[in-house]
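This report concerns only the one structure given below.
Missing here: one protein chain of the complex. Every other protein chain is in place.
As written, the chains take the letters A, B and C, and residue 1 is the first residue of each chain.
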Amino acid sequence: MPVFAAILARLAKAVLTLLAIAVLNFFLLHAAPGDPAVVLAGEAGAADEQMIEQLRERFGLDQPFYVQLGKYVGGIVQGDLGYSFRQGAPVIDLIAERLPATLLLTLTAFVISLSCGIALGVAAAARVGKVSDSLLTTLALLFYATPLYWLALMAVLVFSVWLGWLPGFGYETVGSAYSGFARALDILKHLILPALTLGLFFMAVYMRMTRASMLEVSTADFVKTAKAKGLSGPVIRRRHILRNAILPVVTLAGLQAGQLVGGAVLTETVFAWPGIGRLMFESLAARDYNTILGVFLVSAAMVILFNIVTDIVYRIVDPRIGARS
Amino acid sequence: MSMWKRFSSNIGAMVGVLLLLTVIFIAIFAPLLFSHDPWQMVQRPFLAPFTMQALPLGTDTLGRDVAAQLAYGARVSLLVGLVSTLVALLIGVPLGALAGFYGGYVDEGAMRFTEFFQTIPNFALAIVLVAIFEPTLASITLAIAIVSWPPVARLVRAEVMSVRKREFVDAATLAGLSKPRILVRQVLPNTVSPIIVMASLMVATAILLESSLSFLGLGDPNAMSWGYMIGAARTVIRSSWWLSFFPGIAIVITVLALNLIGEGLNDALNPHLSRKGKA
Amino acid sequence: MSTTLSIEHLTIGLPQGADRPFAVEDVSMSIEKGEILCVVGESGSGKSMTANALMGLLPPGVSVKAGRAMFEARDVLRLPEAEKQALRGASTAMIFQEPMTALNPLMRIGDQIAEVFAAHDRFTQSERREKALALIREVQLPDPEKIIRAYPFQLSGGQRQRAMIAMALALEPKLLIADEPTTALDVTTQAQILKLILDLREKRGMAVMFITHDFGVVAEIADRVIVMREGRVVERGAAAEVLDNPRHDYTKRLLDAIPTGTLPDARQLSETPALEIKGLRKIYRTGGGLFKPVREVRAVDDVSLTVARGEVLGLVGESGSGKSTLGRTAVRLVTPDGGQVLVGGTDLAALSDEDLRKQRHKVQMVFQDPYASLNPRQRIMGAITDGPITRGIPRKEAEARARELLEIVGLGADAASRFPHEFSGGQRQRIGIARALAMDPELIIADEAVSALDVSIQAQVLDLLRELREKLELSILFITHDLRVAAQLCDRIAVMQKGRLVEIGTVHEIFLSPQQDYTRQLLAAVPGADWEQQRTASA
Partner (left out) sequence: QEAGGRLDIVVQPEPPGLMLGLVQNGPTQLVAGDIYEGLLIYNTDLEPQPGLAESWEISEDGLTYTFKLHEGVKWHDGEDFTADDVVFSADVFLRETHARLRASLAYVESVTALDPLTVEFKLKEPFGPFISVFEAATMPMIPKHIYEGTDFATNEMNATPIGTGPFKFDEWVKGSYIHLVRNEDYYIDGLPYLDEVYYRVIPDAASRAVAFETGEVDVLPGGSVENWDVPRLTEMEGVCSTGEGWEFFAPHAWMWLNNREGPTSNKLFRQAVMYAMNREFMKDVVWNGFGKVPTGPISSKTNFYSDDVTHYDYDPDKARELLAEMGYDGEPVRILPLPYGETWQRWAEAVRQNLTEVGINVEIDSADVAGWNEKTSQWDYDMAFTYLYQYGDPALGVSRNYTADRIKKGSPWNNVEGYENPELDEKWFAAATMVSPEERQAAYEEIQKEIVDDVPVAWMLELEFPTIYRCNIKDLVTTGIGVNDGPRNAWIEK
């Protein structure tokens, strides 16, 4: 099957890209001032030369730069993301531990934002020029313009502190011993606020884009054809306009879905969500190189993966791709 | 001309312009509006707003004038927004233009390079860059520029690629014009409108990014910005709501204004839509 | 016969800022059952607006101001939206001008046709499919089983047009409105479609409103004709009447401007070649991306020909036969895969980029699409003088020459300070010609230089080219799909088919004793040939 082969070819290319990214990231991070050994020593509240020497040796920092790079890249080729000396665990384990939480958060936010965004965009486009359209558009603009963390803090304040409806942070009720459905429900409760805050911004983006795209497509000739067939407005919007209008939204969404994975630092921080965005941020402060590199690599892989998914979705939505030059 | 007419008859866009001009005015004349600088401790801390005439918006954790901070903060936030957008354009436009125009290896190379910046989540990259360069106004601006140019490059590339295929480019080639000249004189002018629209949105995004960085403690400690204000106030959000509320509103208003302008430009530059929008 | 549609005193208002207050003003017309009414007229005369008004599909801002249109004893202009909707597709149907964009690119052809039934709640799911299939057969689309599952992009222009027709005919409407349904098509396909419409009219007795600017088509199918100009009906009558005895000045002018089929006398051609093409080949490879197989198109396949100094060589052939590619290869906008192009004896391929740039001025091109070939953000003066100035001619001099040329092409010197969008199609075409001439070329490749034009403007441009040929000893490679135009202007004609040169000869040879089947087919497909003959005979 050629499509399958093509996907394989693409994956192969992606692997090369990833490797290049790993190398570049390595340079980037090592350009940062700060030394993980010193940080670790510093945190201990006391340190002497012997200790720092020991740490540097353990981290492999006493070796020349190119040896470190070579070792790192060599490891990656074998699927080894290295070892976090700070946390005393293989990076891959650290990430694997955090990734599900991040994926849960970001995918939920993504699904919410995409579905609501498109729905609202369609609604606004259908009412273009009317008061309800202006209302929706302005609302979207507000979500777009409000700093994410501000929204997050406010959400916690209102729904968690004042109303007490939803937990304000965390991934699940700690030590609740919930299992099965109860646990899922518990996690869902914790998920609502962060997913909403993270999703609102993107919802606004998708909505505006859908609206613009719908309006543009609605001037296309084939819409007139559809009208000439005697189709009703809603049917035309659903069957003809939306499908064509959604393509640019899909492209953008694909790119952002990937980015979300590593980009939810703020939300994860405010809501104490144990995801990899925070892992990255905390590792950065400690110059825990292997961990940051690992997170970057994983999120780059996500971006690439989502791009491939986007391409496939695109092919499903638009039959011209793959045939057109 | 007709574009300007369309633009000026768009109420939203004009509201945006008005708001932005107000913010710019306040930013420029901050030193005249306030006799003290925003770091100066002028009163007791946590003075509620509207209680003292001289300090209409109250004071912050150290007893500094919130209103003055807001005005001075406008300077930094706008500056970061504008300059980083400018820098992003300076990187993205030439790169995208060259890639789109020359195609082949140039394109391949440029796009791989762009891809690299796109695969790292841009907020994460901004954090790393600021940490590397250490947070100063310049490094923050640069970091924001560095994470925001790839979409510009892609947009410009796509536009240039489509314009390059238009026949007037062939006509220019036939007239014996050199390639760089064709690129600069014939192709690029035809890609300005989407770039302008994008730029207006980028300024908004940059202001938000700066404030997010500040929130994480990666702001320039010597520059009073709205992001700094919110970041500093978030721990007292419960007891002193105004400390994060006013700068929050300022950001919302500015970003809103820029968006309205961007949307207005978008409609104005795209007559198709504007006709629709008003009908 | 009974009247299917009668339009009475229709006036359609345009939004503010349009070029005139009404798109059409006080227009009346009626169509009988089983009748074909052709609406002709200059571009912008309100033909499409009338049609759209009938369908209730006027663009925003445009509205019916007065008059009524009686269809089945109801005024279709004033029906509530729901009733209009019920009418559309079922009783009245429309074929749009642009088949390329009138189909939803993301929906299978079969579904798009079946959707008409769905819209009016007819039949079950499987019946709809059956019906769609039957319609596809009826419009003679090849391989119906496959077509029904195909997407529009997989169909050729003519095929799409037929799919559109199938859709319009799905519910056997009583009234079919066809808005320039064949302008985009080459003569052979055009002939097929005309035949189809005639057949259907016979079979179903529907009334047809046929909008066109091609008098050949009118002669071929019209029962009655209406001529419009600036929103008003200027003449109406039976087809034969209007075509043979036009009464209104405008109609007369239109008819006069039609290129006659009479062949000009042969001229003596110079010996020196201006352009030599030897064994030229160009293969386009597209796709080959990730998911795509490589597709090869032999656009030009081993073509050799010569254009002598002062000669006009016509290049004809159906759409996609490689004419433009050949022309573009001659000016080296396209790099050939094989063969040689010699311009005035020099091989452009052998030149370095820099030298090529210096030699560019020798061959110029007038592009097929005049609007696309002008930079929308550059004033006309810049467009014309850019080339000469790059060549080293002082700005003053170049500008003076540009003004002069604009006068020559009949635009007036002050056109220089305007932007392209401020001109009409015909004017732009002439700007293109002025631009080519400004370079003092030895050879001009004129690619469909008049196809976009009204017959009257077309005539002006042809005159200009003829004049230049005489005055400047200019050689022209004249690419066209319109055989009538070719017959008028050219010394010799080359016929292309699928990238190959099938025949080349003097105008007389090609028209009077074509050697190849393909050439004969092309000639036979010219619409209104009979009428044409009559006309020339009586002239």
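By definition in this document, a contact is a pair of C-beta atoms (placed from the backbone, for glycine too) under 8 Å apart; a residue touches a chain by one contact, two chains touch by 3 or more.
Note that the coordinates shown come from a computational prediction; the quantities given were computed from them, not determined experimentally.
Enquirer: Mind giving the shown chains that are in contact with the missing chain?
Expert: Listed by label, the shown chains it touches are A, B.
Enquirer: Of the residues listed, B:Gly81, B:Pro135 or B:Gly248, which one is in contact with the missing chain?
Expert: B:Pro135
Enquirer: Looking beyond the chains shown, say which of A:Gly79, A:Gly164 or A:Gly180 touches the absent one.
Expert: A:Gly164
Enquirer: Given the contact definition stated above, which residue among A:Ile7, A:Leu24, A:Ile52 or A:Val235 touches the chain not shown here?
Expert: Only one of A:Ile7, A:Leu24, A:Ile52 or A:Val235 touches the chain omitted from view, namely A:Ile52.
Enquirer: Out of A:Pro33, A:Gly79 or A:Gly180, which residue would touch the omitted chain in the full complex?
Expert: Once the missing chain is taken into account, the touching residue is A:Pro33.
Enquirer: Pick out the residues on chain B that sit against the missing chain.
Expert: Looking at chain B, the ones touching the missing chain are residues 39-41, 45, 61-63, 131, 134-136, 217-218, 220-222, 231-232, 234-239.
Enquirer: In terms of residues, what is the contact footprint of the unshown chain on chain A?
Expert: Chain A touches the chain not shown through residues 32-36, 38-52, 54, 58, 85-89, 94, 97-98, 101, 153, 156-157, 160-161, 164, 167-171, 174-175, 268-275, 278-279, 282, 284-287.
Everything that follows uses one rule, which is that only the chains that are shown with their structure count from here on.
Enquirer: Comparing centres built from CA atoms, which chain ends up most distant from chain B?
Expert: The most remote chain is C.
Enquirer: Go through A-B and B-C and name the pair with more C-beta contacts between its chains.
Expert: Between the two chain pairs, A-B has more contacting C-beta pairs.
Enquirer: Provide the C-alpha centroid distance between chain A and chain C, rounded to the nearest whole angstrom.
Expert: 50
Enquirer: Please tell me the distance, in whole Å, between the geometric centres of chain A and chain B computed from their C-alpha atoms.
Expert: 22
Enquirer: Any idea how many Å lie between the Cα centroids of chain B and chain C?
Expert: So the centroids are 47 Å from each other.
Enquirer: Considering chain B alone, which of its residues make contact with at least two other chains?
Expert: 276, 279
Enquirer: Which bits of chain B are touching chain C when the two form their complex?
Expert: 166-168, 170-178, 181, 185-186, 189-190, 275-276, 279
Enquirer: Going by the contact rule set out above, which residues of chain C touch chain A in the complex?
Expert: That would be residues 55, 57, 85-90, 93-94, 96, 98, 101-107, 115-116, 119-120, 151, 153-154, 164, 167-168, 286-287, 290-293, 295 of chain C.
Enquirer: In their shared complex, at which residues does chain C touch chain B?
Expert: Residue list for chain C touching chain B: 60-61, 328, 331, 333, 357-358, 360-361, 363-365, 367-369, 372-378, 383, 386-387, 390-391, 432, 435, 439.
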